[in-house]
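Structure first, commentary second.
Heads up, this is only part of the complex; the chains shown haven't been moved.
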Amino acid sequence: MTTTNNPAPLTAADRVKLSVRSILRGSGQVMFQQSAWTGLFFLLGIFWGSYECHLPQVAWGALVGLVASTLAGYIIPDKEPAGYDGLWGFNGILVGCAFPTFLADTWLMWIALFVCAMFTTWVRSGLNNVMAPWKVNSFTFPFVLMTWVFLLAARELPGIAPAALSAPELTIGAVAGHLDVSFGSLVIFWLKGIAQVFLIDSWVTGVFFLVGLALCSRWAAIWAAIGSAIALGLAILFKADPESISAGMYGFSPVLTAIALGCTFYKVNIHSAIWTVIGIVATFFIQAGMNALMLPWGIPTLTGPFCVATWLFLLPAYKLDDRDLPDHSFWGKLFK
Amino acid sequence: MTTTNNPAPLTAADRVKLSVRSILRGSGQVMFQQSAWTGLFFLLGIFWGSYECHLPQVAWGALVGLVASTLAGYIIPDKEPAGYDGLWGFNGILVGCAFPTFLADTWLMWIALFVCAMFTTWVRSGLNNVMAPWKVNSFTFPFVLMTWVFLLAARELPGIAPAALSAPELTIGAVAGHLDVSFGSLVIFWLKGIAQVFLIDSWVTGVFFLVGLALCSRWAAIWAAIGSAIALGLAILFKADPESISAGMYGFSPVLTAIALGCTFYKVNIHSAIWTVIGIVATFFIQAGMNALMLPWGIPTLTGPFCVATWLFLLPAYKLDDRDLPDHSFWGKLFK
């Protein structure tokens, strides 16, 4: 019997190399970059930030989640060989960041983390099937959905007790403190907005992420920077809670929307740039609205606002190609 | 270069006329009437009612929302030229009624209103793409969804603070007062049920709306009247909160379901009439259920119950054509 699909048998070294690449790409795909180097920089940023915040278990959780969800894809392979591009790992790494951030560090939590990370790979396959007719995909929603399930379950199951979840409440308490709007502080809030994509509260991590993005795509880094900046400006203008602003909590979803719309699902041009800016504004309000929505359970929105906003802005399937740009357009010339 | 699609160039006067017609039809389309005259009567009713209730900003908000959402359609045109039928404006006018009703009258609120109204046009395009395979559309849900987002966001963003939202709570307090069931009062509650489609608490506005409907479709006016009446009867029978009943809060969603099922998506006949009455009953219970659902956030259902009920009753795609009516049927003869 000849295996025409596999012309040359893979050596053990090949397999290890492929697996490591799949895993690292899984890290990079959180921000839509199919690059092992980008993924490595993201992991470095996670390790730096989690040790800086005295939460080393977050970094190790990220690794475990990344491996578990990639493994799940190897066990039950999908029709499309998505995993080699890192599409098995990006939900799992986020599960791995979220569980040790919000739940107590017990062995049952680690089992739940492993199981939940595996679930995301299979759930992603199902949700992508659902969304295929409209040419959108599930983004990080498998992570969001399954992590919500487990964080809610943590309220009912003392075996995986919450460690750092807000108390469920109906109204946000009086907001203490004042926002420092010096230039240096704003830069820190802006970088934390990018770091919070992986739930890390460290501006250094934000720098790692920007560098990692730039390694694979200059535009991705630029749009990430723009997304966090616009969201920061809107949060200050609409007088959001200073504590959330200074931790970068308004930044992470707009960062993802910006990369998704600005240079991943649309080509870079002036039309798509305007559309992306509008999408960033929408993501900001959806983030604020979902913050209020989650209050009665005291669980975080995770990257849900990014998913909702990006679906809403991709579903109309507007054509924003370069061809739409008149040659004599000032903006068109500037950007071409 | 010849522009074969536009055989005769439009004059400036033509363009103004077309734009005004698009805008007025946007008002009429809230109740499925593609008529500028109906839209004008709706606007008159809104102006009358909002001045009567000492909330003139609601009427001006309606106009701003109508123009903003129609403008959004002109800026990023869809494949189908839906806007000329008023399909760009009907979500925006509702956003424009809702924002000044629930939020404080600040300049940031007006910016949010404008932005949210524009969003509805694009969100509608996306949601209609999603629903197209089942031959239903998004109705007023883009308004409902985006207004929910902004009303929730208002809890987090003091820049757009709530002015008239209920406090979030888990149980409705003891209901004070007694329902006046004299004939005159019932007529007022019934008319207010129709007026509340645009969030107006005035029976005179209800009369304006009925007249506006009758100008375009006698059956639409009849079904609006039936929808509000059945819902009023059920609310009394099942002992709903007197305050809600007397403000018409149980009427507006059944009114929309009645027009949608009774004479818009089905032809008028005895089979569709029975189906519509069942749909009105379902809308009443869905309205009550969604009232309870929204309690923890203190935000209104808006026309969500109408959307849910009408989707549920259109999705089975039952054939209720005239051909199904046996010729010897008493009811068939009466209505033919």
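Worth pointing out:
Going in written order, the chains are labelled A and B, and every chain counts its residues from 1.
Methods note: a contact is a pair of C-beta atoms (placed from the backbone, for glycine too) under 8 Å apart; a residue touches a chain by one contact, two chains touch by 3 or more.
All of these numbers come straight from a predicted model, not from anything done at the bench.
Taken over the full complex in this file rather than the chains on view, the one protein sequence occurs as 3 copies, with 2 of them shown.
By our rule, only the chains that are shown with their structure count from here on.
Note: Cα superposition of chain A onto chain B, rotation of 120 degrees, nearest 5.
Remark: chain B residues 76, 78, 108, 112, 115-116, 119, 122-123, 125-127, 129-130, 133, 148-153, 155-160, 167-170, 296-297 touch chain A in the complex. Across the complex, chain B is touched by residues 133-134, 170-172, 237-241, 275, 281-282, 285-286, 288-293, 295-296, 311-318 of chain A.
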